[in-house]
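Every protein chain but one is kept in place in this view of the complex.
This part shows chain A:
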Amino acid sequence: MATANIEVSETPLVLYALRRADDALILGHRLSEWCGHAPMLEEDMALSNIALDLIGQARELYTYAAKTEGKDNDEDKLAYLRDVRQYRNLLLVEQPNGDFAQTLVRQFFYSAFADLYWRAMMTSRDATLAAIAAKSEKESAYHLRHASEWIIRLGDGTDESHRRAQAAIDHLWAFTGEMFAVDDGERGLIHAGIAVDPGTLRGRWLTTLSGVIGEATLTLPQTDWMQQGGRSGRHSEHLGHLLSELQSMQRTFPGQTW
């Protein structure tokens, strides 16, 4: 029998930590889907290693969210016992792996942001978030370098790899706007020096993108229209399928441990 969803008291700080935790968990899970399926052994190891880093970041953030909430929840409950509408991740990270180019473009868009974001968060007035940021920024630097090298290799590779990389950029572009949006709760945290304003990172994010995508002989779309909804729990149809796999063991055998 399925286990009921937990309830979470989403104060602005709890919600803030949850959103970042969900980003890391969902992207980490997506990358783990490549384990045993990547086009070469080195990439199988690379994607699995990056997935591990992200899931580790998610664990720290969930633990902090649960501690801040101060109720009966913990990292496992937050990951396994919330349903789609309770998840707060970016729509970008839940998008399917598609082909290798789509996975790497998704990774590139996210890592180019995460690298700037975690570096900025190291000066957060919240000691735990600053500590998580100091660890994550080191990891994200490697993630960004890995993704950047692949974007160049795919874009400036064969006609087929170029075509696929460009198609992935065109497809995923509309999911990037959400990274820079803030709501009232987050604005309060920004004023308090706990969070950074992601809008201030957009210029440097675009510079990173332009450099790599230019070198890859690819182009960024000129459209401004952006998808949104993930931060408030309105997701694409893909997240439900992902969660059904991610949560099936805990939903079927509640409290099960290895």
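Here is the rule we use: contacts are C-beta pairs under 8 Å (C-beta built on N, C-alpha and C of every residue); 3 or more make two chains touch, one makes a residue touch a chain; residues count from 1.
FYI, contacts and distances are computed from a predicted model.
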**Prompt:** UniProt protein name for the omitted subunit, picking from "Ring-1,2-phenylacetyl-CoA epoxidase subunit PaaD", "AzlD domain-containing protein", "ABC-2 type transport system permease protein" or "ABC transporter ATP-binding protein"?
**Reply:** "Ring-1,2-phenylacetyl-CoA epoxidase subunit PaaD"
**Prompt:** Any idea which of A:Ile6, A:Ala131, A:Ala167 or A:Met226 touches the chain not displayed?
**Reply:** A:Ala131
**Item:** Residue of A:Asn73, A:Gln95 or A:Ser148 touching the missing chain in the full complex
**Value:** A:Ser148
**Residue touching the undisplayed chain, where the options are A:Ala17, A:Ala46, A:Leu154 or A:Ala216** = A:Ala46
**Asked** Among the options A:Glu75, A:Glu94 or A:Glu139, which residue touches the chain absent from this view?
**Response** A:Glu139
**Request:** Can you list, in ascending order, the chain A residues touching the missing chain?
**Result:** 28, 42-43, 45-46, 49-57, 59-60, 127-128, 130-132, 134-136, 138-139, 141-142, 145-146, 148-149, 212
